[in-house]
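Note that this complex is displayed minus one protein chain, with the remaining chains in position.
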Amino acid sequence: MFTFIIRRFLQMIPILILISILAFLLLRLSGPDPAEYMIMSNPRIKPEDILREKQRLGLVDASGKPVPLFIQYFYWAKGILQGEWGWSRIWPNVTAFQAIMLFLPNSLILMGLALLIAILVAVPIGIYSALKQYSAFDYIFTTGTFLGMSLPTFWLALMSIIVFHLLPARLFGAPWFPAGDLASFGKPYAGVWWDRLWHLALPVMVLSIYSMAGWTRYMRSSMLEVIRADYVRTARAKGVPERRVIYKHALRNALIPMVTILTLSIPGLFGGALITETVFAYPGVGRMLYQAVLGKDYAVAMADILFLALLTVLFNLMADVLYAVVDPRIRYN
Amino acid sequence: MKKFIVASVAAIMLLTLAFVPNVGAAQLSDIAGNPFEKQITKLVENGVIAGFPDGTFKPDQEVTRAQFAKLVAVAFALPTTGVTVSTFSDVYADHWALGFIEAAVAKGWIKGYPDGTFGPEKNITREEMATLMVRVLGREQEGTKYTEAFVMANDCAKVSDWAFGAVTLAYHFDIQVLTYHSGRMIDPQTPATRAETANAVYMGMKPPAQGGQLIVGMAQEPSKMYPYQNNMAAKSQILNCTLDGWIGVAPEGTGVTQKGVYYPIFAQEVPSVENGLVKFNEDGSMDMTWHLRKTPVYWSDGVQVTLDDSIFSHEVLLNNAIPADSRDPEDVVTLIEKLDENTLHVVYSSEKSAALYGPAFSLAKHKYGDLVASNPEGFFRSDVNQYPLGHGAYKIESWTVGSSMTLTARDDYHFGPPNLKAIVWLFIPDASTIYARVASGDLDLTIPGIGVATTTAIDNLNSVDGVVYEIHPSTYVEHMEFNILNYDRVSHPIFSDANVRKALSFAVNREQASTELYKGYEPPAYSMIPPAVAVCFATKEEIGLDLIPTYDPAKAAALLDQAGWMLASDGWRYKDGKKLEFQLSTTNRTDRQQMCAIWQKNFADIGVQCNLDFKPGASFFTDTWAGMKRGYPDMVEFAWGSTDPRYPVTDVLRGDRVAFPESPQGQNYAGWQNADYDKQAQIIQDSFDVAKAKEAAIKSQQILLTDMPVIPLLFTADAALYKVAIQGIKDPNWSSITWNVGEWYWEY
Partner (left out) sequence: MALDTAVELAPSFSYWQMVWTRFRKHKLAMFGGSVIIVMILLCFVAAPIITATTGYHYTSMDLPNRYALPSGAHWFGTDDMGRDVLTMIFYGGQVSIEVGLISALAAVLIGALVGVMSGYFGGWVDEALMRFTDVMMSLPYLPLYLVLAMAFGPGFWTLIGIFVGFGWMGDARLVRGVVLSLKNMEFVEAAKAIGASPWRIMLKHLLINSMAVIIVSTTLLIGGNIVGEAALSFLGLGIQPPQPSWGNVLQTASGYIFAPGNGPWLIFYPGFFLFLTVLSFNFMGDGLRDALDPRLKGYR
């Protein structure tokens, strides 16, 4: 088990290096370099200031000759390893690392809540659907999951703004839910916990629906698989009461694959969060990445991508490990 | 019984009196559009003041001292009956205003002249009115510390010694009984008019409320607050609240007739050739003398602002280790010296009109001096980027990066405590979300240009109750730029011919775009200098009507024929077998797409195929320069603008602003070079003489329209939306709406 984890850990490294090279090259090739950006935003800049800035950024050497791209990459990678993540271009006075730390808590709150709600809804519905297979309940909810999975996140987000913000505002004079932001401003209750929750309502709803639909289906099929398994039949045959069969034997085993599915879907949730945060103007890492990419904030964009890649790889690893831990049938060597 | 009748009659009379002015207020024929219309109306409604029997108010009529005494006595309900003894030798016992005057005397509001007279039939001057009103407000004592009129006006020196305190206080944000006359003048000895007295009394009865906060929505977030780098509209909006300077620019008038007036803030007076503070030397250099006011001003940490701070700021700006957007005009300063504690002498190597704003003055030496000296890089990364120490009406309290910034009022502010105690800036990247927040009442104000889109404001004009939709001209000119000579110095196969460029300028139907898309708020442009740049704006006639591009497809077609592009049977034009076809690139802003659809059709009408290419704003503007290297093949459409009523965007088209591989800076995307134009642009940029600058502006536009490297399309407009209860907003066409933020207050 331990060697398995170590091995998987070592396998992460080439993946991360690959991603970092990819991200670095793509961002550098995708337009002007940071110094050129400075020139554009400030046409009256002096040539000597440009040179100084380029030297500071390691784009040209002391004699003014351009530094090859792969050497730039090594400098950059060295900086990352030493904890110098570079300064953000569009956020004030923060390094890329600080920028991530600034926005990450907001994202974690949003995603955590969405995750929680999705699980709380998906697991019971999935189980019940499986137990009552072919019932009206099963039929309705199975079809419902299709609807949920097919709803484009951004459309759902926009429609929820129209339905819960705009229409009530027009019809009743006040919106039911805010259309974005972290919290109210200028109200006595600004920033208290329920104000935060109130602002989170729409984004969390939108973000949770997609996961919810997928997980309901997984839970249902996982449960179906288990209740047909031999040991469940055996338990039933032995005369174990049905409730006990379901909760003691079936449920536990059906939840095992769910653990993996949940773990694996967390990095994907960042993708969903990117769109949700963008539409709702919610200051999280997803929207930060979008703004950084559009604003050519290389340091932040690259740090963010690396961070998400690391997260993805870690969660993959965690899924494997968890699976090994919770499922005694799996052996690793 | 008799008593009853008398009482009844009196009651009826009182009722009638109370009622009649009400009718009168609605009928006053000559106050519409008066700056004090609201105040006059309110006073008339309340029976404090009445119109004339002929239904007029005569707002510009002068007011005698006796009349003003009556106005004050009535307004503040002083007991005026039973007075028989006069304090003053020239007010006789039978004077009609005796009761009113004596009532005010009893209150200590009227003191008369030192010789014991009152001069009831003399007109009351503005400084006298200010004195009286400050006494009414019980604030006279506060004024005793002033040894000059400490007012952001151009004629402080004219104020009488005895009125220093009163006039200063009269302009304090929480009093505002005096307003500025044209030219940012106090005109202290000018008689007050009926309208002005009405305003003063109204303000005395209902002084600006101290308190409350303002929530502002803005699409941009500053990347840093350090004053000399990464300058952008969002930052200057906030810096206007937190920083003062030597002088400021106030808007005067509205719409296309709005003009900018310079006024002193820290300076004693605005330097000019006339007042001798600007001198041109024989060697071409320029001397400027700056007087700091005698009244001390303070940084927000309580330390006094001195000339050393200005010299220090100047040095930081020239420090090569510290990045700066522009070191102009500080880099041509050959001498900067302190003559005494209040006098600064600066020598520039050549005439520089930008020096009018004075040497740099935004960094506090006591706070940053040691750091800059020991560790410039450390200074550049210090909290000067987030919380720079300022000397303005507000200070930055907190900044939650990515969402909001809160400013708090400085109650120790040298021009009096600002009324709004906090200003919260919300950074909302999406313009339609900003409008949503206005509609739901979350936002009190949106910033023009970087707030609600002009088209959104036009489409929804006045649809939210209690919100003012102010759409005014901006300094930006929407235009097309041809890529005449590209980054690699290759001439454009089609557009290097000026006739083709001119043909296209006659082909576009600006009127249609103006009326159909902007309901006339953005008028057709005929030069690159819009009316909002008031100083240099040139009318059609001044430029020459024959040069003005108008919609004339026949003329466009003729010019193309002349250039050898002939109409073929398929409806398109060809020359040497090559089709007249090009790409027009611009941002994907909705109204730009709409506009381009019109141009595309206009071009097709004369047999020219125009392919449209829309990019998201951020990538469009990076690719314009980059993509790289002025990367768009044929032509682009966007808008240029300045933040000053003085400088049109003429310098970007100078020949030395073309980016080529060896000199990549500069925003002359057209690659157009014209020595004559450069000369005119230089004069506009540097000349102190406004008349000379304007003359050069006209010439520059004549050159531009003759050669047509850019096609002017529309003079754009900006929209500021704010709650009607906010008082004091005067939005300049060219710059920050927050320029006078201290004067703003809530009045419901």
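A and B are the chain letters, set down in written order, and residue numbers restart from 1 in every chain.
The rule is simple: contacts are C-beta pairs under 8 Å (C-beta built on N, C-alpha and C of every residue); 3 or more make two chains touch, one makes a residue touch a chain.
Nothing here was measured: the structure is a model prediction, and the numbers come from that model.
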The one residue from A:L182, A:L202, A:A235 or A:A309 touching the chain left out of view is A:A309
Among B:Y435, B:Y476, B:F603 or B:F638, contact with the omitted chain is made only by B:Y435
Contact with the hidden chain, among A:T153, A:S184, A:S211 or A:T263, goes to A:T153
Among B:I49, B:L292 or B:L517, contact with the omitted chain is made only by B:L517
Which of A:W76, A:F177, A:W215 or A:F270 touches the missing chain? It is A:F270
Chain B positions in touch with the non-displayed chain are 430-432, 435-436, 439, 453, 456, 459-460, 463, 512, 516-517, 588, 590, 593-594, 597-598, 600-601, 612-616, 619
Absent-chain interface residues of chain A come out as 14-15, 18-19, 22-23, 26-27, 29-31, 133, 143, 146-147, 149-155, 158-159, 161-162, 166, 217, 221, 224-225, 267-268, 270-271, 274-275, 278-279, 289-290, 293-294, 301, 304-305, 308-309, 311-313, 316
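Just so we're on the same page, only the chains that are shown with their structure count from here on.
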Touching chain A in the complex, chain B uses residues 213, 215, 221-225, 230, 320, 323-328, 381, 383, 385-386, 399, 401-404, 424, 426, 428-430, 433, 436-437, 439-440, 442, 616, 618-619, 621-628, 652, 657, 663-667
Listed in rising order, chain A residues that touch chain B in their complex are 31-32, 36-37, 39-50, 52-53, 87, 89-94, 99, 102-103, 161, 165-166, 169, 174-175, 178-182, 184-186, 281, 283, 288, 291, 294-296
